[in-house]
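Structure record follows, encoded as structure tokens.
Missing here is one protein chain; the remaining ones are kept as they sit in the complex.
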Amino acid sequence: MRVNVHFYSYLRDLTGCAQVVEELPGGSTLAELRARLDRRFAPLAGWGGATLWAVGLEYQPPAYVLREGDEVSLFPPVQGG
Amino acid sequence: MRVNVHFYSYLRDLTGCAQVVEELPGGSTLAELRARLDRRFAPLAGWGGATLWAVGLEYQPPAYVLREGDEVSLFPPVQGG
Amino acid sequence: MTALAHRQGLSVTRHLLITPEPIPEAALVQGRRLSRAAGAAVSFVGVVRGTEADQPIQGLAYEAFARMAEHQLHKLCDEVERRWPVESVRLVHRVGLVKAGEVSLWLEVVAPHRGEAFAACQWLIEELKRVVPIWKKPVP
Partner (left out) sequence: MTALAHRQGLSVTRHLLITPEPIPEAALVQGRRLSRAAGAAVSFVGVVRGTEADQPIQGLAYEAFARMAEHQLHKLCDEVERRWPVESVRLVHRVGLVKAGEVSLWLEVVAPHRGEAFAACQWLIEELKRVVPIWKKPVP
């Protein structure tokens, strides 16, 4: 299955990429997606900060099971205000 | 000695008086002034609410010793805002 | 402004007013002056509610012992400046008849960070309601 992955803020700077399509086995989790992304984007693997995950407009934990067409977002801790 | 006494808000309504001059023995306290005022203004004696005292622009306790010419204010608990 | 800068004597804006005029809120907002250290402005607007003890009222009649009220407000601001690194405190309290829906109190505290701005603003209101000689009566 395919998911769309969006990077924001410092994670976009690290990967040099705003959006990428990732192909995964059915039933993969966000944690498994992260392992793939870390291989694809070496600087992301070296990112020492926290990473937040959203699918669509909601936060999800690493154990979240992805579905075909999910819009996944990765970003550093938020800092509004 | 003489002091000027000012009433505010509900205490002015009770006494029907905004300001009065009171003649007292030297060394009298605010508590002693209050006893005199209660005799002079019966409704004040019946006032069940708290009374705050100021001399000049500062709050003072009942034991405060008055001086000639003091400007004394009596008022109910404040309610600004 | 840090507490240190404050102790070093950088000036703190202080604007305290008791007035029978309507409070010009938008003009007060536009009149805000900020240092480069200012990060947070917290304001409180007190509005006269349209009911008192469940009865509709026209408004509240505010009365102040004005000279003492101003003196006590200055003492409260002195204490605010001792406790928190505020850079500006502006307070306007209206007296006379304030109709339902109108503003009776406008207060703004500016500080480097929001925690101290909120704390100073809330403390100032609590103390104002405890020691500043202003009273109100419902006008039916």
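To keep things simple, chains are lettered A, B and C as they appear, and every chain counts its residues starting from 1.
Heads up, the rule we're going with is that a residue touches a chain if its C-beta (ideal position, glycine included) is under 8 Å from a C-beta of that chain, and two chains touch if they have at least 3 such contacts.
As the structure is a prediction and not an experimental result, all values here were calculated from the model.
Of the chains on view, those touched by the hidden chain across the whole complex are A, C. Only one residue in the set C:46, C:85 or C:133 touches the chain that does not appear here, and it is C:46.
Across the interface with the omitted chain, chain A contributes residues 6, 8-10, 52, 54, 57-59, 73, 75-76, 78-81.
Chain C meets the missing chain through residues 25-27, 29-30, 34, 36-51, 56, 100-101, 112, 114, 117-118, 122, 125.
One rule holds in what follows: only the chains that are shown with their structure count from here on.
If you average the Cα atoms of chain A and of chain C, the two centres end up 47 Å apart. Looking at chain A, one finds that none of its residues touch two or more other chains. Multi-chain contact residues, meaning those touching two or more other chains, do not occur anywhere in chain C.
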